[in-house]
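Working notes for the structure below.
Apart from one protein chain that is not included, each protein chain of the complex appears where it belongs.
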Amino acid sequence: MRFLLIGDIVGRSGRNVIKEDLSHIKRELGINFTIANGENAAGGNGITRDIARELFAAGIDVITMGNHVWNKKEVYNFIEQETRLIRPANYPPGAPGAGMNVFVREGAAVCVINMSGRVYMSPLDCPFRKADELLRQLSPDVKIVIVDFHAEASSEKIAMGWYLDGRVSAVCGTHTHVQTADERILPEGTAYITDIGMTGPRDSVIGVDKDVVLEKFLTQQPRRMEVASGPAQLNAVYIDVDTDTGRAKKIERIFNL
Amino acid sequence: MRFLLIGDIVGRSGRNVIKEDLSHIKRELGINFTIANGENAAGGNGITRDIARELFAAGIDVITMGNHVWNKKEVYNFIEQETRLIRPANYPPGAPGAGMNVFVREGAAVCVINMSGRVYMSPLDCPFRKADELLRQLSPDVKIVIVDFHAEASSEKIAMGWYLDGRVSAVCGTHTHVQTADERILPEGTAYITDIGMTGPRDSVIGVDKDVVLEKFLTQQPRRMEVASGPAQLNAVYIDVDTDTGRAKKIERIFNL
Amino acid sequence: MRFLLIGDIVGRSGRNVIKEDLSHIKRELGINFTIANGENAAGGNGITRDIARELFAAGIDVITMGNHVWNKKEVYNFIEQETRLIRPANYPPGAPGAGMNVFVREGAAVCVINMSGRVYMSPLDCPFRKADELLRQLSPDVKIVIVDFHAEASSEKIAMGWYLDGRVSAVCGTHTHVQTADERILPEGTAYITDIGMTGPRDSVIGVDKDVVLEKFLTQQPRRMEVASGPAQLNAVYIDVDTDTGRAKKIERIFNL
Partner (left out) sequence: MRFLLIGDIVGRSGRNVIKEDLSHIKRELGINFTIANGENAAGGNGITRDIARELFAAGIDVITMGNHVWNKKEVYNFIEQETRLIRPANYPPGAPGAGMNVFVREGAAVCVINMSGRVYMSPLDCPFRKADELLRQLSPDVKIVIVDFHAEASSEKIAMGWYLDGRVSAVCGTHTHVQTADERILPEGTAYITDIGMTGPRDSVIGVDKDVVLEKFLTQQPRRMEVASGPAQLNAVYIDVDTDTGRAKKIERIFNL
């Protein structure tokens, strides 16, 4: 079974790439299941119901989130109902929405987990212990588990890869908006990459207008961040998972322009 | 003229890869000038005179550093004399050593600059203004300028790429120890990559023994970091620069095992 | 000459205390010059022209700021003209407004400096070197220099006290919104306190509604911060400075309710 994981979709620019290219990519690569990080889908930060629907309609099966999950207040109105939207599982207990869900595709159960790192980020619950807890809850019938680990520090992401190696099908990082070149199958069968990258305006600073960001760095004064214009890229990986064992057999990067 | 830039060399593991593979790589690719980040060369952090000599002897022309430059106290004994060792230029004025130097190779002047980011790092002087200052000091005869921007946040690194586009030959990031897949020639002729990656033990967490790092994340107690064992990788990029204009024509990643 | 320094004025609550109590306090204590931190004066963050005028009208001679100086966009419209409003001097060169100004009161020149720390804050220019630079610019005729050092870490604030001891009349901290009990005259004659405290709603979390802050800590989700209601406190220090030498002779805390 072949999975497509798409890096943070930024603004209209990123959504347009998805609408234009996703169905074609899925067909060409024979994708069975598509997961995309949508934490920046609405104007650069957060998500709305309409935009979630737009992305599902374009062929995305599950949307994962990250530190920007709560940015658009509207998310509180639909996150409890929208089972295909997954937010970091290690928010404190009681947070709206779910951090894990199981989907069925072609007879196979597919578990999607979203977690957030803590290094240089908010002090959420320990993502390592949360992963243990979530996997304990899972029925042994569920062989395929895909983890989007949304984190800043390369050390925390790589550590999570090793921690879950052999226990999940894939640990794929998001959040830095830059695709890394370290994709591999870890020794016990888990597909790993430190960051899938970003889907949105290429000539930008992680999706944002570069002149605004530069002004911010130079003046250290607040500036209103705006999604950049110009040509857009799609960053993703596809992963082949053995349906019977849940082990990954292949991971390959996609860096489309 | 073809430049090789090597990502952070970690411990004996990384030095051994250099000694075994560098001359072969240089010959095969026709490298004219080799720069390597050596901030982790001595036992995982810092550098000593012997290790610097070892790296020069193995074919490295210039060593750049980063936040770990001062870790081995011995560096204070030779950094002023060793002109081929460059530390981040944006340490406060008066810091030992130099943050920029000009070398001559095959009749061409080659300027190497090392700078450090500030996001999630120590509050050094502004690297953007420091870059302006360094470039102002440079004779117009020096066309080729290679910048190792040692920084954590992808946003700060990409912003530096745009800031220096057309003013230097290359802006290459180091510090995360994970190679990124976003190498490109920016519109005004500057070669760019967010991170060159790491040269050292592959089955590790950024070079460090993975069990120790995991224990640290799980217990939040201090642990003695040790360089990992096992197979080692070499991460680098090579860049073709037009000697007359200083503009980059090509950048390609190397991820050797 | 007796100076009154008032800790961060928070919202309408803080402004009301000023309007009600300041003239009385000044009369009773025989205050000659009043400086107040106004970075939270407008609705909890930033300042507007009207609010600055309101504070000047209530008897404040100079307003200093901090990390929230730019929060109300309106500040850009009047900061260049309003010479009695001082923002942290260690913003990069070119920032609107001034970080130091000299006033004359009863025949004596009074220099007011505002600086920001960097530990756990934005990477502004080095406040220690900036202090050197500002003091070098000052005419030797100016004996009295009052520094509002707006910083988070106790270590950075105390270090600044020692750094400027004997070179300025006072180094008084702001930003934590909690008055410290370590006021003293340092050996070379500089009055010092780590934090003057906060002028605003007492039954709050640093001025903000406590239920909202608690919800934020417990959920790790964003919440709209609102200035708290209820009884308000005034936090300040008064300092006696020898007009001829600029040395401080006395510092005393005020914690009024």
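Just so it is clear, A, B and C label the chains in written order, and each chain counts residues from 1 on its own.
Just so we're on the same page, a residue touches a chain if its C-beta (ideal position, glycine included) is under 8 Å from a C-beta of that chain, and two chains touch if they have at least 3 such contacts.
All of these numbers come straight from a predicted model, not from anything done at the bench.
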For the chain that's been dropped from view, list the shown partners it touches.
A, B, C
Among C:Leu29, C:Leu135 or C:Ala159, single out the residue that touches the unshown chain.
C:Ala159
Have a look at C:Val213, C:Ala232 or C:Ala248 and name the one touching the chain we're not showing.
C:Val213
Using the touch definition up top, pick the residue from A:Lys26, A:His68 or A:Arg118 that touches the left-out chain.
A:Arg118
Contact set of chain A toward the excluded chain (per top definition)
92, 118-119, 123-126, 129
For chain C, enumerate the residues touching the unshown chain of the complex.
120, 126, 128-129, 152-156, 158-159, 162-163, 176-182, 187, 194-195, 197, 203-206, 208, 210, 213-214, 217-218, 253, 255
Chain B residues touching the chain left out here are 70-71, 91-92, 94-95, 122-124, 218-222
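The working rule: only the chains that are shown with their structure count from here on.
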Determine the shape of the graph in which chains are vertices and touching pairs are edges (line, ring, star, complete, other).
complete
Report the inter-centroid distance (CA atoms only) between chain A and chain C in whole Å.
44
For chain C, residues that touch 2 or more chains besides their own
92, 123-124
